[in-house]
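Scroll down for the structure; my scribbles are underneath it.
Every protein chain of the complex appears in place save one, which is left out.
Think of it as A and B in the order they're written, each chain with its own count starting at 1.
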Amino acid sequence: MSQTHRLSQGGGIDRARELTFTFNGRRYQGHPGDTLASALLANGVSVIGRSFKYHRPRGIVGAGPEEPNAIFQVGTGATTRPDQRATQVELFDGLVASTSARLGFDPLSVNNMFARMLPAGFYYKTFKWPATYWPRYEEKIRAVAGIGESPIEPDADRYDHMNAHCDVLVVGGGPAGLAAAQRAASAGARVILVDENPAFGGSLLSGRDAPDNHVDGRSNRDWIANTVAELAAMPDVRLLTRTTAFGNYDHNFIGLMEDRGDYLGQPAAHGVRHRLWRVRARQVVLATGALERPLVFGNNDRPGVMTASAVSIYINRYGVTPGYRAVVFTNNDSAYGTALDLHAAGIDVAAVVDVRRRPSGALAAAVRAAKIPIHDGCTLIKARGGRRVRSVEIGRLSGEQLTGDRWKISCDLVASSGGWSPVVHLHCHIGSKPVWDDQAACFLPGADNPGQTSAGSVTGHFNLRDCLAQGFERGDAAAAAAGFEPTAGTAPSAPAAGETMPIRPFWLAPSGAPISRGPKQFVDFQNDTSAADIALAVREGYESVEHVKRYTALGFGTDQGKLGNINGMAILAATLGKSIAETGTTTFRPAYTPISFGALAGRNAGHLFDPERKTAMHEWHAAHGALFENVGQWKRPWYYPKDGESMQESLDRECQTTRTAAGVLDASTLGKIEVHGADADRFLDLIYTGARRNMKTGTCRYGLMLHEDGMIFDDGVTAKLGDNHYFLTTTTGGAAGVMNWLEAWHQTEWPDMDVFFTSITDQWATIAVNGPKSREVLQALCNDIDFDRDAFAFMTFREGTVAGVAARVFRISFTGELAFEINVDANHGRYVWEAVMAAGAPYGITVYGTETMHILRAEKGFIVAGQDTDGSMTPMDMGMQWAVGKKKTDFIGMRSLARPDIVASGRKQFVGLLPTDGTVVLPEGAQLVDDPQAPLPMPMVGHVSSSYHSVTLGHSFALALVKDGQSRMGETVYSPQPDGSVIAATIAGPVFYDREGARQNV
Amino acid sequence: MSEPVMESPLIGRPHSIQGQPADGQSAAQSGVSLGERPFLGHFSLRGKADDEALMAACSRVFGIALPKTPNTWVEGEGVVIGWMGPTEWLVLVAAETRHEWLISLREALADQHAGVVDLSGGQTLITLAGEHARDVLAKGSTLDLHPREAQAGFCTRSTLAKSAIFLRVVEAGERFEIVVRRSFADYLWQWLVDASEEYGCEILPADATLALSASADNDFDEAVNAS
Partner (left out) sequence: MFQIDCPWCGPRDQQEFSYAGEGGIQRPQDPSATTDAEWADYLFMRRNPRGMHHEQWRHVHGCGQFFQVTRHTVTYRIESIRRMGESAAAGGESS
């Protein structure tokens, strides 16, 4: 098909080059500089989709972010993108676009014939029953709606985030924004200027080159080029095109999304597709412009009915005419400009229909001079035609009503203008309300947000001269507020606007019939919300604009009601008999236009999604077949399967070898904190439940930390390195929290104490050697420490040399076996680890991971804070009274241990469980009940916190928290399972192995 | 027994110590150079800035006063000292002088209300330089590192991507040092290589010396000049 609607001249397109693209499988041609929408219009494609509910044929309505209909799937395979507005998709060679709607005969267009049975709230009313069917309904509704498809393949492209700081951020590169940026930059401010379009210039780009839009006496394109070049030459100015300011957040934090790849089809080599900018600006100038509202009349959704400004843009910017015989319908002056644009392009303008009587003003005069008929005091009643507007019916108005005088004009294009709505979205994102202005018949930004101001047509100034002057002034003001002295200069000047005539607010064209019986008058095209739907919502009792929005789906689409919302709110106000100001708007929330998940994720994807913290021995573990487990951000070896082993077989081997010979665990991930200072004793006595003051240098002590409410939150070992000098360990996951805890109490409660905390988690590689042969292994590696049982007693540490490396060796045990923990400078970690493995080889030493560690510790009833405790367990609940200093007068959480509900009976207590069938392993987290036959909801008496199969014991076992469990030894509890089975288990003490604790003291 | 072997936390990224350019890019087109200075001495010095005796003792041992101005670093004789917080400084020394420094520091401060904690095994230092170094940092840092805001002499703890870091501005806008905890180093290195790719990234050979202005004619400058 040829470009039937391409004008022979004009527009900013490169006619010398031809681009081929595909829409719904058909090939078309366009030019560089086209959007997908302009290229489709150039090819005479008028039906580009079907509407959501009634499946009516739809065409392109707008030329920018307000477009509700031309929402396409662009691209194929891994980079396909749904929800793309054709009006903002730049054309490139080979572009593939489609809509899932049927453009020819659509069997569901039958919905249109039964439209009265599909009123507002239809889905809510119809698909309510039965409730469980909703997922099925939803699937069908979604499929029918045809919104688009997300890619299934992994996304090969790169996305990133960029943080930026500036003195002045200018949003919008139209005349006001350019003037503001130029002023702020010339004052020396760091400026960022952003615009969603491929080029700066804003509304200037969509006007004809005419003396009335010349700036400083030169053509507006010259002025744009000059100003942009001047800005680009300044070192501290960043110009971002194809970049949408999508959100305005607290403290002048603005989110931008920059397209760096879509417009090319794919990003440049090593480049990113989308970049999310996170801008912190000292000052913000919002020069976001205004969007034109259409007028609401019967069948106003017919392809060929567009906003007047869109028609002008297609003619002037793209050299495309959307039709060959136009009717312009307006309530204000600006559409007269469109009539003149059409006329200048040689397009027949059949009529200008103006709801105002006797339109005066310079533009109306020019239209009259061009011999274009003006039907004043008239309205369009409805459009006629099926897949394309063929004619319009016009009626004379008397007030808001029809006089009965009607006539018809044939046309294939209707350009309508209901006035302009400033883009107040960004202004409103941080909670400000827009203010209705009766004069300009639009919502304006309310009082400026701190550090922000607005300039240009967003403030309700719709002529070029005012916008330039205001941009200039606001740019100066923003620079000054950011601490820069404005330079001398005068505002860019444009010719004074001629005489104008005020807008006449006109929200709904009368049809002569009741609203529910007349032709469909669409307010929100994307959601098929009509004026009748709004009226129905009011009849059914809805009053709040927020409720009507949700009931009628007004403004719910991907366009977020940019085209129709204000019309809808005004119609609502009229139906309620209230003013628009009283009715108000719905809430403006980010994002202004949709942004991609890729941009949101940025570099936080795949292997960089979250840090993988690695110990010094990580590469060794990986090389020796370890499977890893995530513990917080750490990668910890989980277990080390040998060829052909099942998981349980590996665990059995690791457990058995450790209990009978020796096993090694990489314990480097334990949190470690060094504490020193003259008040370290005193401070730690307040932090731990047990006493630290009376510890001897060289000894270790287990300790619990409680929150002030008496609940255990972390545990670990404290080693006394010297006077007022300690080494603490924390749980792997608790390290940062404990560090913060210590700092919080020191800084906010006891700042006069002389104590310092330094995190040394990463400094030390920790190699835990456990098992009856661990002493021999250590002795083989170390000749300057006496490992004799009494010389190096349990719960003490020594400093010496292991494998030639300075080391601190702790004799502590988390397995119940004889055990030593070697701590060395992490740079030597792998070297010493390998030395330990070599020294242990004669004893058959095994390496073991976290799962074996858990089994071995659980056999001994050693808790894991955060697994066996959940923030609601006291030391008494855990049977750990022994860890609480009896003589202490205060420690954090102590007072709470005497609160009435802490000492009351009925609390869950820590116990062991032995499943009646020793081959069954209770699932961790399983709930426990006394009577599995009890009616639902079954009273629950506890839950399983840890559960394993033990090769040492020869059966399964578990640790659990059971109400009053410590006085229920020998009783049976039951765990009903999701599959209907019930696991019975006997309550026992939590220590299953070596109850007397002899093995660790050998 | 053989001499103990030390391993940097970037051992899993061999090109970090072999001086190879990142995939498919030559050094000539690099907008960024990345390198590691492994095995340096890293010490946390804790004490109070208003403790005059401590300050005097520090001045004696370092040959320069501890920086009291927040977010600044100073350079002494073979040592760089950065302000970390009102009671905390990071002391960096060359790898080969680490042990003597630790001994002399602990001796010099033995009678003070102060402590020195050795962090040398728990941290490493990554260098980032070149005309796009600031852009790479901006992808993961909310700091304003424009030369107007962060001049040479600026340092701070902060975050880069999802890792905590200590950042030192060696040359405003162009040369940076990032101190990162050992367990995060591998992640951060991969992140930096990925974030640099757009600009062309050269990986410098590992260098266990300290970057001092007295010896500024080192590979940093070559990297900057090459770009």
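Keep in mind that, in the parts below, a contact is a pair of C-beta atoms (placed from the backbone, for glycine too) under 8 Å apart; a residue touches a chain by one contact, two chains touch by 3 or more.
Quick caveat, the model's predicted, so the values are computed rather than measured.
Participant: Touch as defined at the start, partner being the missing chain; which of A:Pro751, A:Gly906 or A:Pro978 qualifies?
Facilitator: Among A:Pro751, A:Gly906 or A:Pro978, only A:Pro751 touches the chain that is not shown.
Participant: Please pick, from A:Asn69, A:Asn112, A:Asn213 or A:Asn252, the residue that touches the omitted chain in the full complex.
Facilitator: A:Asn252
Participant: Out of A:Asp890, A:Asp979 or A:Glu996, which touches the unshown chain?
Facilitator: Among A:Asp890, A:Asp979 or A:Glu996, only A:Asp890 touches the chain that is not shown.
Participant: Contact with the hidden chain only, please: which chain A residues?
Facilitator: Touch with the absent chain occurs at residues 163, 249-253, 278, 280, 431, 450, 708-709, 740, 743-744, 747-749, 751, 889-890, 894-896, 898-900.
Participant: Could you pull out which residues of chain B are in touch with the chain that's been left out?
Facilitator: 70-71, 84-86, 88, 142-143, 156-159, 164
Simple rule for what comes next: only the chains that are shown with their structure count from here on.
Participant: How many angstrom between the C-alpha centroids of chain B and chain A?
Facilitator: Computed value for the inter-centroid distance: 33 Å.
Participant: Would you tell me which residues of chain B are touching chain A in their complex?
Facilitator: Contacts found on chain B: 1-9, 11-12, 25, 39, 44, 46, 87-88, 113, 115, 117-123, 135, 138-142, 144, 146, 148-149, 161-163, 181-184, 186-188, 190-191, 194-195, 197-198, 200.
Participant: Using the touch rule from the top, collect the residues of chain A that touch chain B in their complex.
Facilitator: Touching chain B from chain A are residues 158, 160-165, 190, 236, 270-272, 278, 280, 602-604, 607-608, 610-616, 618-619, 634, 669, 674, 676-678, 725, 754, 756, 758, 760-765, 803-805, 824-832.
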